[in-house]
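All remarks here apply to the structure that follows.
One protein chain omitted, others in place.
As written, the chain order gives the labels A and B, with residue 1 at the start of each chain.
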Amino acid sequence: MNLWRDIKGTVQPFWVTLRNMLRRPVTVRYPEQKRTPPPRYRARIVLTRDPDGGERCVACYLCSAACPVDCISMQAAEAPDGRRHAAWFRINFARCIYCGLCAEACPTLAIQMTPDFAFCKDEPLRLVYEKEDLLINDGGKDREYNFYRHAGIGVVNPRGGNDDEYGPVDVKSNLP
Amino acid sequence: MPKLTIDNQSVEVPDGTNVLEAAKRLGIVIPHFCYHEALGAVGACRLCAMKFEDGPVKGIQMACMVTAQEGMVVSTLDAATVEFRAHVIEWLMMNHPHDCPVCDEGGECQLQDMTVAGGHTLRRYRGLKRTYPNQQLGPFIEHEMNRCIQCYRCARTYQDYCGGEDFGVLGTNQRVYFGRFRDGRLESPFSGNLVDVCPTGVFTDKAFRFKSRYWDLEEAPSVCPHCGLGCATIPGGRYRELQRVRAGSNRQTNGFFICDRGRFGYGHAAHAARPRVPLVDGQEVDWTQALAAARARLDKIIAAHGPRSVALLGSSRAGLEANAQLRSLARLLGTDRVVFAAHAPRDWTARTLAAGLGAQASSLDDVRRSDCLLLIGADPLAEAPLLALAVRQAVRGGARAAIIDPRPVALPCATAHLPLAPWRLGQALAALGDNDWSRFEGQEAVFLEGVHEALAGARHPIVIGGADLLGPAGMRQLLELARRLSREDRPCGAMGVLSGPNSYGAALLAGDGPDFEELSNAMITGEVRALICLESDPLTQAADPAHAGLALARLDLLVALDSLPTKTLGHAQIILPTTVTAEGAGCFVNNEGRMQTFMRVLAPGLPLRETGGGGHPPRLFMADTPGAAPRPAWEILAGLQGRAASLAELRDALAREDVRFAGLTALAAESEGQRVADAGLALPATRVEDYVPRDGELALLVCEALFGSEETAFYSAPLDPVRPEPRLILHERDAGRLGVTPGEQVRLHSAVEEVVLPVEIRADSAPGVAILPRVRGSLVEAFVPGVGPQPCRINREVDHA
Partner (left out) sequence: MPEWLITLTLILVKLGLVFFVLLTGAAYLVLAERKLLGRMQLRYGPNRVGPFGLLQPLADAVKLLTKEDFIPAQADKFVFFVAPGLAAVTALLAFAVVPFSPPITLFGREVPMVVCDLNIGVLYFLGLSSLAVYGVALGGWASNSKYALLGGIRGLSQLISYELAMGLSLVPVVLMARSFSLTDIVLAQQSVPFALLNPLAFLIFLVSVAAESKRIPFDLPEAENELVAGFHTEYSGMRFGLFFVGEYINMMILGAMITVFFLGGWLGPWLPPIVWFLLKVLAVAFFFIWVRGTLPRLRYDQLMHFGWKVLIPLSLLNVVVTGAVLLWRQG
């Protein structure tokens, strides 16, 4: 019967709420009780270095393109040794939503996320991190990877010097 | 008109269309690399495979290589062809260096798109990759051969389309290499097109290297401001800086390519000395104050000396709307002293052309399709480079091209050249019209007779004249010649090569008004006390810069509107900064009377790289963009008239007022543009005869140079590395008489200045003429082209010392 169902549906929830009222809250009282976030937690972003100590970031703009809130900006430049790098690299953490799309887009594993989530400031400008604030002296999650050892344009190794390459061909030879 | 069926849709296409184009008409896009509308098909990339199920050919074929024929049944979605294309992509990627993050092509790379579209996501090849050495190709082009997929587009563009000879295909079998024989700057002035045509990142823009990604650029269709042809361009800007220009496409003008002057001339927008704020007596003020001050001072001068004491000077660098606003400002002030060019002879030549071109008007596309061309007094590579490409396409199509010019004009194609002294060009035009060779002898007569025969027998002849060498009288004769060569069944086209992007539009507005010479005389006599100067630099543009300098010095008030740090700004009491072409919208009328609009690409502002000093941008919150004060000239001029107007309103008003510009309101960007309507203006009266030297005297002829003399390109940093050194070109006979050897320094005595220059000796220039290409910013800056031959004297510097 409909009326009976309605009355039951109105009265039963009172029991549920009353029961829950007497249970222990599940809240973690944050500043007193601290939890360690898992290692792949998505919080403060860093720029890592390759195993040879060079900057991994090649300023390819993929992270800034992937960023849904446009909080990453940079300017690419060419270093004297031919490496493409970021002349400046800026992340506005006041705008960042920690979605991790930048780290996912990064082709050189340069941009990575750390579990450090508690770094709020009372001044928005102090949340604008420049390259020197972001760059760390470590390889982060995949320490062995070096983009330039796989990209065949001869920046770290001489041209044709990567493991998966032949040496440069002699263009002027007629030999088959 | 064969009719064929593609993917169960039938389409009828003109004869000779290939199947790939036919599919494109149906909106079916098949991936392809090597096919390009302007370059044709070679079937090198093997990507446009389609299954031919019925008809004259059967099986999997390259669609670009098969001409559409009646009854063909073609499938693009056939499983076998899709798999075929996927395999092709996979093996094209075999040797690819996988360096997209550091490649400038990334984001606008056809190879990236096609790889994703073809579904190739997993690399199966485990072998070693082939690598190549790179070459240094000069200041414009960066070379990265490892990315090459051997589509041959570069070689076909550079060699076949542009006629460059120093770049091509080298090597055999697995070692096919696209480059020069040895390192060095690419010699062709069209080398920048390699960047556009290369479907991967083998050739990238060196000036744009690592600056921005395609997706971050603000782009909009625009018109090139660096010569009178009005090529379509697509400038791109980011962080308040114009960073590159790529070719747009307009089938009526440039087709698909542009020259390096147009491609790398954008640097003027970010020139460090560019006027950025309104200045009144050197004080920075805001716009309201600046306009009020300008208006108050003009009113004061008008009150004291009458309205005709104010003169206005427009320019071919400013758009049609801005020049029209200058005209209406003149009307409002009550003065008839409004001039639209600072160079009087060029002004009159342009007015002659604009008044008399009429039905003879020919577009660059007409030139490309022509079968007989006469270029007289025109050096396309220096004055309007894309014209040289158009002539080349005509010649490739079997046309004959003849050049009559005192300069050693060398086009990238086979032409016949008659070096004739500048004062005899008019005679040649008259002779060609009258079919009378009595004033010529020997080879010259034979040449002219041959040209006449060819023109008379051709189906689409076009005569092309350079404004600088012909002058108003010569231009009139050229138009007359075209009319006389026209027959009922077959018109003869005419084209004049003008210097500024809006010379034609400015000439239309000028009508039979005064010229700058009259204006500067009135300034010297004190009749004119105030001058409003719109994007014009009389001190470097006027036929007689020294006279213009005297005139400007006598003014009580000079109001200068400009986007470039010109010399004239130094004399101005009030400086109103304007936007450059890419920062404001407007319309240019090109040398055939074609109105084309350009759109705003980016807002004016001081480039971020300057405000940030190379590092990161300043860490502060600002409400105002630094350096954003420049406004479009039409807006400022409307403001001086006390109204605020939108571009659409100004265009409406102009179209209503002047029937020639009626098409302006319906003009869309990225269209082919629209010719101005013919209003049947009277030809202006021609003026004084040129100077003719006596026997044994040398005449000095100042002319344009490709990268040296165009005004806006002069302020562009990317062109600095290719700026020519000033030199004097002498015919070998004159050189022998003077006893100079090639490269020797000579002292040139002329009415303008006395300068010491190296000499280049040519056999193919006209004897009796010393040719001086103008190079702005060098010691020959004071020499202005377009003034006819002048008397001069030349000594060896050794003798002088």
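Assume a contact is a pair of C-beta atoms (placed from the backbone, for glycine too) under 8 Å apart; a residue touches a chain by one contact, two chains touch by 3 or more.
Note that the coordinates shown come from a computational prediction; the quantities given were computed from them, not determined experimentally.
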Quick check: which displayed chains does the absent chain contact? A
Checked against the full complex, the residue among A:27, A:137 or A:174 that touches the missing chain is A:27
For chain A, the residues touching the chain missing from this view: 10, 13-14, 16-18, 20-27, 29
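Note that only the chains that are shown with their structure count from here on.
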Per the C-alpha centroid definition, the whole-Å distance linking chain A and chain B comes out as 46
Going by the contact rule at the top, pick out the chain B residues touching chain A in the complex. 97-102, 106, 128-134, 144, 146, 170-175, 177, 179, 209-213, 215-216, 239, 608-609, 612, 614-617, 619-621
Listed in rising order, the residues of chain A that touch chain B in the complex are 58-62, 64-65, 73, 75-78, 84, 87-90, 107-108, 125, 128, 130-131, 147, 150-155, 159-160, 164-174, 176
